[in-house]
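Okay, handing you the structure first.
For this view, one protein chain was removed and the others were kept in their places.
When the chains are written out, they are named A and B in that same order, and each has its own residue count from 1.
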Amino acid sequence: MSDQLLTVNNLSVAFQSGSITTKAVNGVSFSLNKQESIGIVGESGSGKSVTATSILRLIPRSFAKITSGEIIFQGRDLIKLSAGQMRKVRGNDISMIFQDPSTSLNPVFTVGNQLVETIRAHRKISKKAAKQRALELLDLVGIPAPDKRITMYPHEFSGGMRQRVMIAIALACDPQLLIADEPTTALDVTVQAQILNLMKDLQEQLGMAIIMITHDLGVVWETCEQVLVMYAGRIVESATVKELYQRPLHPYTWGLLDSQITESQDSDAPLSSIPGSPPDLSYEVTGCPFVERCPYAEAICHQETPPLQQLADGHAVACHFQTGSNTLERKEHAYREGTFTRS
Amino acid sequence: MVEVANELEQTRELQYAKARKEQAFTRKLLRNRFAALGLGIIFLLIVTAIFAPLIATHPPNQMDVTKSLLGPGSEGHLLGTDSYGRDTFSRIVYGSRISLIVGISAVLFGAFFGSMLGLISGYVGGRTDAIIMRIIDGMMAFPFILLAIVLMSVLGQGLVNVVIAIGVSNIPGFARVIRGQVLTIKESEYIEVTRSLGARHGRILFYHIVPNSMAPLIVYATMSVAGAIISEASLSFLGLGVQPPTASWGSMLQEGKDFLVLSPELATISGLAILITVLGINLFGDGLRDALDPKMKV
């Protein structure tokens, strides 16, 4: 499998605060091919961001720790690399963009300065050449008049423009993998459409792989081929995007799909929602983490944690009742509470 | 199924109770060893001040010229005597009263007036804020000792005047801390909510803003007590503090400095008393800040 770019095996991450240990990520495994884009969806606290930041080992070392697992990137285990080797990987091979473009740029340096610094940190080229490259990058991410913009400070840019600059910085050294942590959540819809469009174009043009972390299934439909659904620090389902939409298997995925408000949503019928809230991961969770919110739960779900099982055609699911021989029937309106009519 | 649900409900209640206990403020404070040590020192200081007559071995102002400048341990004087033959240990014990009274009252004085100014300044804003803050800036620019000397010479010597002088010099700090708090809290969404509910200014200020500014105020006040104790010692050292023969750590240090060669322990002991007290209060204040900081919560 020379196509494989990244393999994450049994990754677990724990947060330590005083005597309380929170298992933020619990035995996550997935792999990613070159030029592939994979979406990680989940609600807040599902561990999707922690998983992604762990790949770059950017989790705060003072209280977060990778407790087990391996992250194989191009044949090397990133967890075993020294801090210096890891720094070379960051930016050069793997880059990351974050949710809030207003806080991820340094306000006291010009945009050009920050771009040139990044380029020169990874490549031994002259200042002039680096500036040339910076101009190219700004042009690449669709910033008009880059020669003027390069001397401006981050506060002179709008949110969407700042996110474009962040993308330019991330692309500075032609990374093989771009991790995008909710890149459009802080942006308006029309700007979100611009940025997603840009990311798709760039992926085709530069041939990199993308990990897109989001809570919005719409963003996944727009940009990804593969998708992982995370819940309470675990992957509960993984499949291709089309497969997940057509044949979702995990009751949580059903709930998630049902609670999306779509254009075709009948506004006289109540919305579906998943009752309750995710479990507190600072306590030991026994059984399936979704059991308390699952309308299909039975006794075994309280006792045993279902493993993520591979089914045919690359679809995997972690549910006691979706193992191939044992299949659960999806009930319509399982997540609906009561009815009412429009006044 | 019902049983399972009940059991779950019960465990959840238990977990809730456990979490509440773990987040309890005192537990968090005392888990910090330095804070616990600081609290211990403060406790010791307060006990000493209250029970001074029981602890002291001699009356603090009893002179005996025949026994002047005795070394520690001789003739029943635990820490020796000073040039007038007064028992150093007893004077240190009684001196803690002055330190504590001045430290606490001066800070209360400064905290009260400073907070008032800070509240008004931060809440009203605009021109009022500009005027109050320029006055505060002026006060801050004026060296404390000079300010105290001026005040002491106007008001005359005496314990109350020492408290006022140190208290006044504490006003600007409190005003600034509180103003900063008010400015942030004023803009928060829950204040906007309260305004949208039709609350009057008084309620917004004293029901919402003041309680939410208490945490940094308490921390700042604790630290200021240490500062005030040093200020009192400095004033006494300069002869502007409490009048002799009342025992105060500052005046003892001043008297001790004349005998540094002959009996160095005189100055050392009073200096150590100041040092340990201030250290204890600051350790406690640090711990308090960590325990009160909501960001430290899980």
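Note that a contact is a pair of C-beta atoms (placed from the backbone, for glycine too) under 8 Å apart; a residue touches a chain by one contact, two chains touch by 3 or more.
We take it that contacts and distances are computed from a predicted model.
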item: Record-based protein name (UniProt) of the chain missing from this complex, from "Oligopeptide transport system ATP-binding protein", "Sigma-70 family RNA polymerase sigma factor", "Aspartyl/glutamyl-tRNA(Asn/Gln) amidotransferase subunit C" or "Chemotaxis protein CheY"; value: "Oligopeptide transport system ATP-binding protein"
item: Touching the absent chain when the full complex is considered, from B:L30, B:A199, B:I218 or B:L279; value: B:A199
item: Touch with the omitted chain, as defined above, among A:L6, A:L115 or A:L196; value: A:L196
item: Touch with the omitted chain, as defined above, among A:S273, A:Q310 or A:T327; value: A:S273
item: Residue touching the undisplayed chain, where the options are A:G218, A:P295 or A:G314; value: A:G218
item: Residue ranges of chain B at the interface with the undisplayed chain; value: 16, 188-190, 192-200, 203, 208, 211-212, 294, 297
item: Absent-chain interface as seen on chain A, which is shown; value: 43-44, 144, 158-161, 188-194, 196-197, 215-219, 221-222, 241-242, 245, 255-256, 259-265, 267, 270-275, 277, 337-338, 340-341, 343
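We take it that only the chains that are shown with their structure count from here on.
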item: Centroid distance [mean C-alpha coordinates] between chain B and chain A, Å; value: 50
